[in-house]
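Here's the structure, in C-alpha cells; my notes come after.
A single protein chain has been omitted from the complex, and every remaining protein chain is retained in its original position.
Chains: A and B, in written order; residue numbering restarts at 1 for each.
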Amino acid sequence: MKTYSMRRMYGEALVELGASNRRVVILEADLADATKTCFFRKHFPERFFEVGIAEQNMVSMAAGLSLCGKIPFVTGLAVFVSLRVCEQVRTSVALTRANVKIVGAYGGLCTAENGPTHQCIADLGVMRPIPRMTVIAPADAVSCRAMVFAAARYDGPVYMRILRDNEPVLYSTQTASRFEIGKGHRLVEGTDVTLMAHGLMVSTCLDAAELLSEQGISASVVDMYSLKPIDVELILEEARRTGAIVTVEEHNVIGALGSAVAEVLAQEYPTALLCLGLKDEFGVSGSHSDLLEEFCLTSHHIADAAESMLIQVKNERGHTEIA
Amino acid sequence: MEQGIRRTIAYAAQMRYDVVRMIENVKSGHPGGSLSCVDILACLYFDVMRICPDEPDWPGRDRFVLSKGHAAPALYAALARRGYFPATELGKLRQIGGILEGHPDHNHTPGVDATTGCLGEGLSIGIGMALAARLDHADYYVYVVLGDGETNEGQIWEAAQVGAHYGLGHLVVFLDLNNLQFDGTLDEVLRPWDLSAKWKTFGWDVQDIDGHDHRQILRAVSKAKNRKNRPHMVICQTTKGKGAPVMENQCAWHSIVNLQQMNDCLPKLAQEIRRYEDILNAADVW
Partner (left out) sequence: MKVANRAPIATRDGFGQALCEIGATDERIVCVEADISKSTRSCLFAQHFPSRFFNVGVAEQNAIGVAAGIASCGLIPFVSTYAVFASMRACEQVRTTVAYPRANVKICVSHGGLTPGNDGVTHQGTEDMGLMRTIPNMVVIMPCDFTQMRAAVFAAAKYDGPVYIRGTRDAMPHLYDEEITDRYTIGRAIRLKDGGDVAIVAIGDMVSHALRAARELAGSGLEAMVIDMHTLKPLDENIVVQAALQTGAVVTVEDHNILNGLGSAVAEVLAERAPVPMRRIGLRDTFAESGPYPALLAKYGLAVADIVDAARAVVGRKERSK
C-alpha cells in the first residue's frame, strides 16, 4: 500500500492554506523542522511566530491573535500541546471561543524510542472533556489535508492529532474532500462486528477485517476521525447492524474513542463493546512496530480480540442486545 | 489641577465606590486587589485608551487585558462608567444570568477584550494581540495589568521573553505591585528580588512609579509611547485596598473579611464622589 507522511502533508497543507487565506498565522515552539511548519516559515515568514520552548505562552498568544481576527495554527508535539497547555486551552481558547487550531504531532506511540514522556496516549482524552473543543484525528495524509482545511473553515477551537511518517494512504482526494467535522466514514460494511478506529489503527483494522473474513467473520471498518462531535448516527447504525463494536486506538482506552462510543451506546442503545488501546498504562521505549506488538495493537491482535468477543457475545446472548 | 487629571481622579473615586458596593452587594469577590489597580484603570479608560463604547469590537481600538482577572470589579466599574453597559448591571456582579462574571469573560461582557482569571495567562494574550497589530500594520496599543503574585507563574516569563524578542513597542504592561498576595507578603511567599532589574534583563523598557499618582501614570504612558522598539513595563507601587482604610495593606482583604466593615466604607467613598459632581454628572451612589 502506498504511504505518505502525515506531518509532511500537514506542512504542505498549511502552505496551501496560507496562500489562500491571509488570516492564517502559525505559532511554533522550536520544532518547526519536526512538525513541518518550516514550509510555511519559508513562504510566509512574516506570519510565522517562533515562541521557543514555551507552549503555554504559545496557546494564550494564539488566543490573543485570534481575538484580533487571525486564524492561528499552533503546532507542537502532541503531549506538549495538549497536557502541558490544558488549562490555557480551557480558559484562553475554549472559554473564549477563540478561533485557534491546535495540532498535536507525533500522536500515539510513534515517538517510539523517545519513550513514554514523549509518547502521547492521553491527548484526545484530555481535550475531549473541555467544552467547545472540536477534536479530530485523521487516519491518513490525504484526510489530514482535508481536515486542515475543514478546521480553518470552522469558526471555533479545534484540536487535531496528526502522526509522523509512512502512514498508508487510504483515501482519494475526492473522497476525503467530503469528510466533515462531526462525521465518520465507513470504509467497509460488514454484518458480524464493527471495527471502529482513528489514526493509524484504521488501516490496521482494514487488515484485521481481512483476517476475520478468512475466518468467515464479516467486519465493518469505520474511520471515526471526528471524536468530538462524534457521529452518533453512524455508531447507532453499526450497533443495530452488527450488535458488537470494537474500538481501536493508539491511546489510553480511557478518555477518547472507547469512552465516547461507550457513552453513546449506554445512552442510546446498549450494545456489546470492546475497547482496545493502551490499557491505562504508559508506553515504553522501542520501535513503533515493537510497541504496537507489545500493546496488542496489530491486525492479528485486533482480529483475535474481535473473534473472542463474538464468542462471548453469543454465549451471553441475553445481555448483549436490548432492542 | 489640570482638567484631564481631575477627570481621571474623579472617575477613580466613582470606581472605588462601585467596586466596594458591587462586591458587598453580592457578598463575593476580591476587594483588595481590585482597589489597588483602580487608578491605573481610571487613567487608561478615561484618558489614554482609544476606544469606542458604542462599538466595543471596533477593530482599530486599543486593547486591554486584565491579567489579574480577580480584579474584575475594577474593570467592570471602568467599563460601566465609560458607557459600555448600564451601571445598573454592576448590581448583578457574579449573579446567575448577569453579564458580569466572577472573572472577565470576553463572551459575556461588552468591552472585555480577553477572558482571564487563571493567573499568568493574560500577558501572553496581550502579546498575541500586539503581534496581530503588527501584522495588520495597525497602530493600536495593547495594555495589560499584571498582579505581583501573578509573576510567580512561569508562563509570565515565557511571555516576557517573547515580548522583548519581537520588540513589541505597542505593548504597555502595568504591574500592580501592592506587595501582598493571598498567603502573605511577596517576600514571605516567594521572594521576587529586584523586579525592575528582572524585567530590564528580560529586555523590557522599565519605569517605576507611584501607581496611585495619576500624573505619574499618564507621564509613564507618554514616555512609553516615545520609546518604540521594546515592550514597556510600568512597575506601579500601590496599596492593596487603596481608598478603604480598613482594607489598606491587609493581606486578608484579598477576599472579603467582614461585610459590615465593607458597608461602613461606603459613606466616605460616596462623599469623595461628591467632590467631583461637576464631572460625574451621570454618577450615582447606588
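Note that a contact is a pair of C-beta atoms (placed from the backbone, for glycine too) under 8 Å apart; a residue touches a chain by one contact, two chains touch by 3 or more.
Quantities reported herein were computed from a predicted structural model and do not represent experimental measurements.
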Sole residue of A:T91, A:S143, A:S220 or A:S299 that reaches the chain not shown, by the stated touch rule: A:T91
Touch with the omitted chain, as defined above, among B:R21, B:R61, B:H103 or B:R230: B:H103
Give the residue, chosen from A:A32, A:V126 or A:L170, that touches the chain omitted from the document. A:V126
Kindly state which of the options B:R7, B:R81, B:R94 or B:H170 is in contact with the chain not pictured. B:R94
Using the document's contact rule, name the residues of chain B that touch the chain not shown here. 26, 28-29, 69, 93-98, 100-103, 105, 108, 115-120, 149-150, 152-154, 181-184, 189-190, 252, 255
List the residues of chain A that touch the chain left out of this view. 79-80, 83-84, 86-87, 90-91, 94-95, 116-117, 122, 125-126, 128-132, 252-255, 258-263, 265-267, 270-275, 278, 280-282, 319-323
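As a convention for this text, only the chains that are shown with their structure count from here on.
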So what's the Cα centroid distance for chain A and chain B, whole Å? 41
Please output the residues of chain A touching chain B within their complex, sorted ascending. 25, 46-47, 49, 51-52, 54, 56-70, 72, 87-88, 91-92, 95-97
Residue positions on chain B within touch of chain A in the complex are 59, 63, 65, 105-107, 113-118, 120-122, 124-133, 135-136, 154-155, 158-159, 161-162, 165-166
